[in-house]
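Below: one structure in structure tokens.
Only one protein chain is missing; all other protein chains are in place.
Note that the chains are named A and B in the order they appear, and that numbering of residues resets to 1 at the start of each chain.
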Amino acid sequence: MTQAAIAQVRQDCCEALSGLERQLSQLKSDHVLITGGTGFVGSWLAEALACLNDDFQFGVKIYILARNTGRFQSAYPHLADRRDTTIIQADIRDFFDVPAKINWIIHAAATPDNRFHSSSPVETMNVIASGTMTLVKAVDRCVNIKKFLNISSGLAYGPQPWDLERIAEGYTGAPASGAVSSAYAEAKRFAETYCGAARSQQRLPIVTVRPFAFLGPYQSLETPWAINNFIRDALTGNVLRVLGDGQTVRSYMYGSDMAAWLLRILTDGAIGAAYNVGNPEGITLERLAQLVAERFNPRPEIRLNASNSDARHHRTIFIPDTTLATTSLGLSIKTPLPTALERTIQWNRAYHAGSAKVAA
Amino acid sequence: MPAILISDPTLRDGNHAVQHKLTLKQIAVYCDAADAAGIPIVEVGHGNGVGASSLQLGESASPDMAALRMAREHLPHSKLGIHMIPGFATIEKDLKGAIAAGVDVVRVASHCTEADLTERHIGFARENGRTVYGVLMMSHMASKELLAEEAGKMESYGAEGIIFMDSSGHYLPQDVTERVKTLTTALSIPVGFHAHNNLGMAIANSIAALDAGAAMLDGCARGFGAGAGNAQLEVLVAVLERLGYQTGIDLYKLLDAADLAERELMKNVPSISSLSIVSGLSGVFSGFAKPVARAAQQFNVDPRDIFFELGQRKVIAGQEDLIIEVASDLAKKKVNSLLEAA
Partner (left out) sequence: MTKPSEKLKVAIIGSGNIGTDLLVKVLRSQYLQCGAFIGRNLSSPGMAKAMSLGVQVSSESIGYIEKNPDCCDLVFDATSANDHKLHAPILKRLGKIAVDLTPAQVGGMCSPAVNIAECLDMPNVNMITCGGQASIPMAHALSKTHENIDYIEVVSSIASRSAGPATRRNLDEYIHTTENALKKFSSCARSKAILNLNPAQPCVNMQTTLLAKVDKPDINGLTAYFKKVVERVRKYVPGYRVLVGPLLENNRVVIMVRVTGLGDYLPAYAGNLDIINCAALAMAEEYAKKMAAVGAKG
């Protein structure tokens, strides 16, 4: 990773966290554990905590649980080598001894990569279900625990009805039962309910978040999601291919906003509550492709792949209602989508600087 | 016209105001008056329920079973109720005897986050054909969602209704409305509310509970209860009449019963003392007022300081022993600061 890429992420974090110092001050000098440190969510949280320590003198001790510490080390050397950071190598399913000092836990261990969910649905469910159960049992013995943030998924709501503009936390949909395609969502749903049961029976201070879709640095452009494909294709000088008629609706939250929201929900979220985390402003994939294309010169071509007349049946929508987080915790989107796109493109250029694949 | 079930804990909660010294004779005369007035449920016993007579909480002048038998004899029409808190009372020592003494209504209570302590006691009362309600005390210490979860546990154990108590007199009407709405949505059994008057809101809060869907209310003659007292029963019933609710209570006879209660049961009619206001604000159980005042005197510290410190420590009913510790800590701090100043 280049210094420019590292510096940009820090800059983003500073911006997203500024103004929240007072609300987050409960974290000062405390010990924070992040499970799933290698993932998008985990790495942004580590970046945000590092920023709070370096730029706001928080003195947080950061513990990152990773199944493969070598991978964390090579992907984030600037984080792995920090003196305030301890990397713990363990499979979450065997993580029986949470350090007694830990005050805050952010449980982010699970891959959101839907290719892995398709090929390894058993492993997907096992890591989420069994990992959460082990962690919650281990936390039972932590004396100093102040809050446990369970990172679930917006997918736990099941498919969003086309005529529902946004999904609010009270929505009671569910993934299709027994379907292989439900493996990830159903496991997340199970984990949420398990956390609810443990909160009630073991009296643990657990809060849940349901993340939707994100973009930004650390999002691998190889994952087959529309936004990543558009950026990758634009960076490599290819045509932007939009599946379907382009009327599918998504929304994206930038990584640093996500990290700031998660930390704020960690410190002040109500025990037992669940909060949507994401961008409530939807955008069609066609418009998204245009927004990406506008940022390149020459402007890449956009091609809709609507195969036949019933394309509208393939339209989907996935947008959170974030009223709860915005009204009860005063959270807001600081990085609107156009800015988020600019930064993501810029970071990927910096990150891949020198790589032949990326066009200027 | 909507009906509302009134429960009268004058002879139970009122015991707090007289250090649990209500006599069998006092129980008999009030029961006569309450029965004549048609009060549906009359609760009798130690302030903290059966099995709670203790040095920690105060010893009853009337042993539980004698009190219940006396009340039963003088309540030909009204139902006889008890309050019981697992951790103080047990099935073997207390509940069996109470049922044998003719109790109709068993209210099994726990701190608002500890409903799972009541499983066996609710089950036993139900299996023995008694009407059984779950009671969540100090309910302001849980969010409305958690309160509904705990109430749901009691419902699953077989409770036929849930009463939540404002044990510290901390609520404002809006707080009560939100909680009743959440509870009635989450439960399929009736919801009741037990108000305390520390901030002068007992009647207003009771009416807010009704408007939001509560079906049961507690009230005591002259508000006879711990500290600032409870919702004043005769005022509550009068207000309910104006609002057009049916309680089945004869207002004139109820007013007579209240006059009798004032004359026969009370040394002082409850009033909102400065200390009660502090207990309401700090969210500490009103029953702590007397032991706090005593400890304040013994250790020569400000009772208001004791209350706010107890509130900080999230003390719960039954932890009266902490009062001495807090008072002695405050006294030590006072001495230390005096020494430092010198």
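Keep in mind that, in the parts below, contacts are C-beta pairs under 8 Å (C-beta built on N, C-alpha and C of every residue); 3 or more make two chains touch, one makes a residue touch a chain.
Please read these numbers as outputs of a predicted model, since none were measured by experiment.
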| item | value |
| --- | --- |
| Residue touching the undisplayed chain, where the options are B:His20, B:His46, B:His111 or B:His196 | B:His111 |
| Full-complex contact with the absent chain, from A:Gln202, A:Ser220, A:Asn305 or A:Thr323 | A:Gln202 |
| Residue among A:Asn53, A:Thr111 or A:Thr134 that touches the chain left out of view | A:Thr134 |
| Interface with the undisplayed chain - residues on subunit B | 54-56, 86-88, 90-93, 111, 113-114, 116-117, 119-120, 141, 294, 298, 313-316, 318-319, 321-322, 324-325, 328 |
| Where the unshown chain meets subunit A, residue by residue | 94, 96-97, 100, 134, 137-138, 140-144, 146, 201-205 |
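The rule is short, and it goes like this: only the chains that are shown with their structure count from here on.
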| item | value |
| --- | --- |
| Inter-centroid spacing, subunit B versus subunit A (mean Cα positions, whole Å) | 48 |
| Parts of subunit A lying in touch with subunit B, wherever the complex brings them together | 200-201, 203, 270-273 |
| Contact set on subunit B toward subunit A in their complex | 113, 116, 143, 145-146, 149 |
